[in-house]
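Removed from the display is one protein chain of the complex; every other protein chain stays in position.
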Amino acid sequence: MSDTPSRHVGRTGVWLVGARGSVATTAVVGAAAVSGGFVPPTGMVSQLPEFAHSGLPALDDLVFGGHDVTDTPLSKRAEQLAEAGVFPAALLPLVVDALRAADADIRTGTTGEPGGPTQAETAASLIDDLTSFRQRHRLDQVVVVDVSSTEPLPVLRPAHQQLDTLEEALASGDATLPPSSLYAYAALRARCGYVGFTPSPGVRLPALRELAEAQGLPYAGSDAKTGETLIRTALAPVFAHRALRVRSWSGTNLLGGGDGATLADPAAAASKNASKRSGLDALLGEQVEGLTHIDNVPSMGERKTAWDHVDFQGFLGAPMTLQFTWQGWDSALAAPLVLDLVRFLARARQAGATGPQRQLGFFFKDPIADHIAPDHRLVIQFEELRAWYAGAVR
Amino acid sequence: MSDTPSRHVGRTGVWLVGARGSVATTAVVGAAAVSGGFVPPTGMVSQLPEFAHSGLPALDDLVFGGHDVTDTPLSKRAEQLAEAGVFPAALLPLVVDALRAADADIRTGTTGEPGGPTQAETAASLIDDLTSFRQRHRLDQVVVVDVSSTEPLPVLRPAHQQLDTLEEALASGDATLPPSSLYAYAALRARCGYVGFTPSPGVRLPALRELAEAQGLPYAGSDAKTGETLIRTALAPVFAHRALRVRSWSGTNLLGGGDGATLADPAAAASKNASKRSGLDALLGEQVEGLTHIDNVPSMGERKTAWDHVDFQGFLGAPMTLQFTWQGWDSALAAPLVLDLVRFLARARQAGATGPQRQLGFFFKDPIADHIAPDHRLVIQFEELRAWYAGAVR
Amino acid sequence: MSDTPSRHVGRTGVWLVGARGSVATTAVVGAAAVSGGFVPPTGMVSQLPEFAHSGLPALDDLVFGGHDVTDTPLSKRAEQLAEAGVFPAALLPLVVDALRAADADIRTGTTGEPGGPTQAETAASLIDDLTSFRQRHRLDQVVVVDVSSTEPLPVLRPAHQQLDTLEEALASGDATLPPSSLYAYAALRARCGYVGFTPSPGVRLPALRELAEAQGLPYAGSDAKTGETLIRTALAPVFAHRALRVRSWSGTNLLGGGDGATLADPAAAASKNASKRSGLDALLGEQVEGLTHIDNVPSMGERKTAWDHVDFQGFLGAPMTLQFTWQGWDSALAAPLVLDLVRFLARARQAGATGPQRQLGFFFKDPIADHIAPDHRLVIQFEELRAWYAGAVR
Partner (left out) sequence: MSDTPSRHVGRTGVWLVGARGSVATTAVVGAAAVSGGFVPPTGMVSQLPEFAHSGLPALDDLVFGGHDVTDTPLSKRAEQLAEAGVFPAALLPLVVDALRAADADIRTGTTGEPGGPTQAETAASLIDDLTSFRQRHRLDQVVVVDVSSTEPLPVLRPAHQQLDTLEEALASGDATLPPSSLYAYAALRARCGYVGFTPSPGVRLPALRELAEAQGLPYAGSDAKTGETLIRTALAPVFAHRALRVRSWSGTNLLGGGDGATLADPAAAASKNASKRSGLDALLGEQVEGLTHIDNVPSMGERKTAWDHVDFQGFLGAPMTLQFTWQGWDSALAAPLVLDLVRFLARARQAGATGPQRQLGFFFKDPIADHIAPDHRLVIQFEELRAWYAGAVR
């Protein structure tokens, strides 16, 4: 990374944990398709006129690599996604070089299965992958983004609380970290910014946040809001600001694809649900009745449908309801945000920012807070992002 | 009105044009029920903790009167509304005195039918009703709120453009003003603040805005957002801020009651639709395809149902949709806002404000602008209201 | 019961297991309100013109009694239901006598808690209640209807398979029967027809079906279809008959009230879900993906909302969807069917019918079959009922 700050971030590495998944593949396809001018930048926040004064790394300055534990070629995954309807098959020949290039920079990751190398050994290997990637491509900086499968809620352990305790545990061969946090550890040790795109713990453990500060690195997370929660954080203020009393807020999500299968596991779903629910309670100022279901429906493929039912009272107790149905494509909703987050985080780092990046709360269900509680209102989050950008590119 | 500013607004008159309609009746019932402690202040913005530092007229310092062209007693209307389900019949005996008191202060209004007195004569009579009301009850001030039936879009005439031309026209016996604007004229001449709760022209004519400035009076409008548009102004920023491209936004409203019947008239519906659509186009930054229907379904009674369908594109052109269904009670949605608007406008006047009250844009589909274009985003509008209040009660 | 068959069924007892519940109370209120001419017979199938040639017991020839384990007076329950919005409070004074009369004929039932009398002793007591009721009111016949809370799926035991084994088990003091089946046993022993209105096992155990045949008694069940399943059995034929391939059928039910609380118990919900799902699979000719949730949302009170999402393929694989939202009042949907079932079953018995009454499949999610598999299509079920009636009243 260059030592002297400049107005523009140069070549930036995007290191995707889960690099052969749907979101990662769509991100690589999309970056190439948009920067090649084959499609408009629909869905990319960082391409809005509000962020056009530059200062962000150019789309064609992004270099993709990552870790994964499968070995399906990206071109094969891209074909599957096109067939599933996520993007037009006609795009494939136009982005084949980009897919091949990213493929060449994907390394075998870790699942944390017992019986293998120690976590310290694994971390060393991951760090090596990251530094080699940066040197090989002469990158200004690298941002690591976790887009792998959601993990169960972690069992918190003392080694998660403090950096020195963590280092001791690792040194002693203890497998203390959940996989997402082991990746985050490696990212920070390799001097990379970090984005937790899923509800997995990742960088959220206090010991890792301490490490980020020590390394002078910015990070952001967690759990990108792409559908039901996105709409919830836009709608909940209606009730709060109009003094309408929400009695129950219930939701059902139907999805197939990898995410559907992962979330069919009750432990992973619990992790997701905690993340989904927290913002809603904060927005409404109280816990309201209602469950949120996440159903795995394999035949839905990459499609994602959410139905929400809000039962509320108005003046003089009048019973009223609001329902919405959201129908989208999971990867098409998530992938552009990966690109946005990398670009904004790279800019933040270049501007000298460290620690949790509050202005990126706009993208997350459960924003990692600094000392002020996050505002979950989507419009306020957007204004915070815009204000930060206006200051950062000044 | 008292000459010396004080921290508290005292007894405040609420003069309702359309005083025997559903919204007016529910407002009177509700003010009594809430100030009597019989129901919580659900649905009242001005009772939120954000506005608790006082400075607003107390609910039991509101005195109700108004104009109407029918003579159904308020207690009868209230019974009909209770039977229709707007509020519990058990409330009726508790508010019967309040209804009787308001009834005694309702005067016969004007429909603007040709062949009667001139508009100048009518205005004089309306002004007299207002000043008598203020004196009779020793009110600090009176706010006139138009909650009467929506008028067709007016044919604009030269006399609407300038105050002196308007006065000449009135003096010559010309029936130049649409009824809502004749009421607004009378309100301003009687030194009352004015709220345009419907899409009718009311105070919007340039000649009347000139009159308000001349009289040093504040006003606000127009067309309270209570359902479909309320949700639209909360949802549209999702698309704008996430760079999602809305292809079409279609809506259907089903409603009975008086409002349904009024809006079954294509001319009145055109007025409503222009008001509904303007904010959406502003929020999305372009005109998108899609119609908005308002269907009169008499058997729906006071219930109001809106279905909206938004078709949009995401990353790489992925087609997605959002639908919502809103089910509410028309008068229960509107009535608390009448009380809110009166309280906030009275406070603004006491603080010396004149002209259009931008901070009340939160309540309207089509906020009357000052020199800066209105921001239609609900959350921003709320923050503008909160910031104004914080300053006003300082 | 009269020995000579006649064209008309006379005074008929309606014995409700769960007589103080919402459904039972609404049935008593409704029978009185309709037979008194205070409301039209909306929602009552047996009052359709198709069934007007008489032969059914008149509504004011129904005499209500039942078992329950709580002692809330019916008038109190009725007030609660009126307040919850199930029916207008104005009906209450008009039906107060009917409620009082039914109250006087409610006896304490059994919950099957261990440590009390043996099942044989309990059965004897229940039988005694039934025969006393019949004699006290000189009834032609009595129909027992189980409207009590849904039980978990029973553990099947040998004593459930054959009548003589069952009698031996009871004689030996064995608590072999689930509560609903103990009531069914008593009903049949007391020579009463039986209707299983819930998914509880009731008369479905083979030993009890054998008893019904031995006693020459008709019965019907189980699990009245009142909402989501009602609509499903109307819609599923669209897909089957139009050769559209359903890929998934998902549903979420939100309900409060007693039913919501009961079904929050996973064991009871399993019982309900098995009942709900069976018809759908039969109608579609295969098991399709998709879950059906039943969420307890206490603040919904007596309201019940179901959302269903059907994902299907059309010609050349085109992906399409159908969604529906059903919003109703639980007891108002169920109660008229109680009256219908009693009237039709009484008529069937008078016409000499014994065993499962196929023609009543129209009313049930999971019709108790005779030797031919039930047809779940709602319209066909209606035609079966109509054809039977036309024959029965000939």
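We just call them A, B and C in the order they show up, numbering each chain from 1.
Criterion: contacts are C-beta pairs under 8 Å (C-beta built on N, C-alpha and C of every residue); 3 or more make two chains touch, one makes a residue touch a chain.
Fair warning: this is a prediction, and the values are worked out from it, not measured in the lab.
In the complete complex, the hidden chain is touched by one of C:10, C:41, C:152 or C:258, namely C:41.
Only one residue in the set C:59, C:335 or C:368 touches the chain that does not appear here, and it is C:335. Although one chain is not drawn, its touching partners on subunit C can still be listed: residues 26, 29-30, 33, 39-45, 47-48, 85-88, 91, 230-231, 234-235, 237-238, 241-245, 313-318, 320-329, 332-333, 335-336, 362, 377-380, 382-383. For subunit B, the residues touching the chain absent from view are 85, 247-248, 250, 252, 254, 289-291, 293, 295, 297-300, 303, 305, 307, 309, 311, 319, 321, 323, 325, 327.
Keep in mind that, in the parts below, only the chains that are shown with their structure count from here on.
Centre-to-centre separation of subunit B and subunit C, using mean CA positions: 50 Å. Put simply, the C-alpha centre of subunit A and that of subunit B have 43 angstrom between them. Residue numbers of subunit B whose C-beta contacts span two or more other chains: 325.
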